[in-house]
Structures are given as structure tokens and as C-alpha cells.
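Note that this complex is displayed minus one protein chain, with the remaining chains in position.
Moving on, here comes subunit A:
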Amino acid sequence: MAAETAGGAGLVLRGVTGGYGRSTVLHGVDIEVRPGQKVAILGPNGAGKTTMLRAVSGLVDVRSGEILLGGEPLTGLRPDQVVARGVAHVPQGRRVFPDFTVVENLRAAAYTRGGRDVDDDIARVLDAFPRLGERSGIRAGFLSGGEQQMLAIGRAVVQRPRIVLIDEMSLGLAPILIKELYGRFESLFADTPAVIVEQNPSVALEHCSYVYVLSNGEVKASGPAAEFTSHERLMQAYAGAVD
């Protein structure tokens, strides 16, 4: 990454409460991601992991608490304004543009930052994912799930973010592909902090230095990833037995 983005920007969620319409999904969530750090968010289905990422991106109403990127508030901004502040969000289910080709998808990701050096970044993505390079002129709707995930990560690269949020990268993919994707993700975003939401704890623990366990919209446990490698500790956290 270029020198100015080395380390990226830290992200802080302080007492974030919010949800959709009248239903509250997040109940006072506190999370901190330091510059350069990879943080995993683990937890069972319906824990509020995706909602937490969507709150950062401005897709969910935040009713109280604050969200800070590099010390500046993101709370209350529209999604496109959050992108302009340097947040790249790779959503669950990839959400590539099905009628755009691979290259058009990558180009669309440069909407905010404009045309400068976009071609360099696109070349870097196609280089990192040779399978995308071979299919650069093919419409994204015809790619396999793994290729679509590569493309979704590639779009985040083109966005040149200060922090990356990635939701369920491994969902529905073969173990060998998951390993490859995480490897590429790490090298493409070596210095950029990332929030990695995963349902697959072992993969996430391998690639992150810090872990938060979310359940019922609250942080039930947190600590260095090494502390969570024992199965029992994680199960306890999932069950909410650890404070």
C-alpha cells in the first residue's frame, strides 16, 4: 500500500445501540480496532455481527453511542459519505454487480476516488487473483461463488480504504478456497486494519490478532486471538458464560 495509507485508521464503536425500524439489534456495543490490526468478530447466527458492520457503513440507524474512524465521527453519515471517509465494506453474499464484467465491477468501486491510477489497482487485483484475470471480460453474474468473493475483495482494493470490513468471507466456499482467499486478503491489505466477521472461528482465529464474541447484540467476550484457540473458552463465550 502507499505510504499515506500505511496502518490505515483505527475504528472505535462506543456504546452503539441500533437496529432496523423499531427492533433493536445492537445493545451498547463497544469495539476497538487499532491501526494495522486485524480483528475478528465471532458469534452465533443472529448475534448482530452483520448489523454491527452495517451500522458502521450507515446502513443501520444508530440510536445512541458513537462510531469513530481515526478519531472522527462516522455516526449519522450516509453510506456514500462513509465510503468517502475511507471505509470499504465487503458485504455478505458478495453483492457483485451481475451485469457488469469483472473489470466494470472493479471500475465501479473507484466511483468516489475518481479515475487516478485506477488501472494500476485493477491490474494489481487481476494479478493477485489470476482466475479473475482470465475472466476479466465476463459478466460477474456468471462467476462461481469463489470468484465472486475474489471480485468483492478486489473492489475493496480499488477503493483504497483506511479500514476494511468483510462479512462472512468463507460462506459457502470450499476449505481450500477459504485458505487461498484469506491468504490473498492478508497480502492485499497487509497494513490496513480489518474487521473480519466470521461464523467459522478456526479460520478467523488463524488470521486475526484480536477477537470479539458477539451474542444477542452484546459483546460477551474479547481478548487476544491466542486466548480463544481453546475450544472450551470459545464455547463458553458463545454461551455467554464469560463476562
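Quick note on the criterion: contacts are C-beta pairs under 8 Å (C-beta built on N, C-alpha and C of every residue); 3 or more make two chains touch, one makes a residue touch a chain; residues count from 1.
Everything that follows uses one rule, which is that contacts and distances are computed from a predicted model.
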- [ ] From the list "DNA 3'-5' helicase", "5'-nucleotidase-like protein", "Branched-chain amino acid ABC transporter permease" or "Na+/H+ antiporter subunit G", give the UniProt name belonging to the chain omitted from this structure.
- [x] "Branched-chain amino acid ABC transporter permease"
- [ ] Out of A:98, A:130 or A:175, point to the residue that touches the absent chain in the complete complex.
- [x] A:98
Task: Touching residue (missing chain; options A:15, A:46 or A:141) - done: A:141
Task: Those residues of subunit A which, in the complete complex, touch the missing chain - done: 57, 59, 78-80, 83-84, 89, 91, 95-100, 104, 107-109, 111-115, 139, 141-142, 145, 155, 159
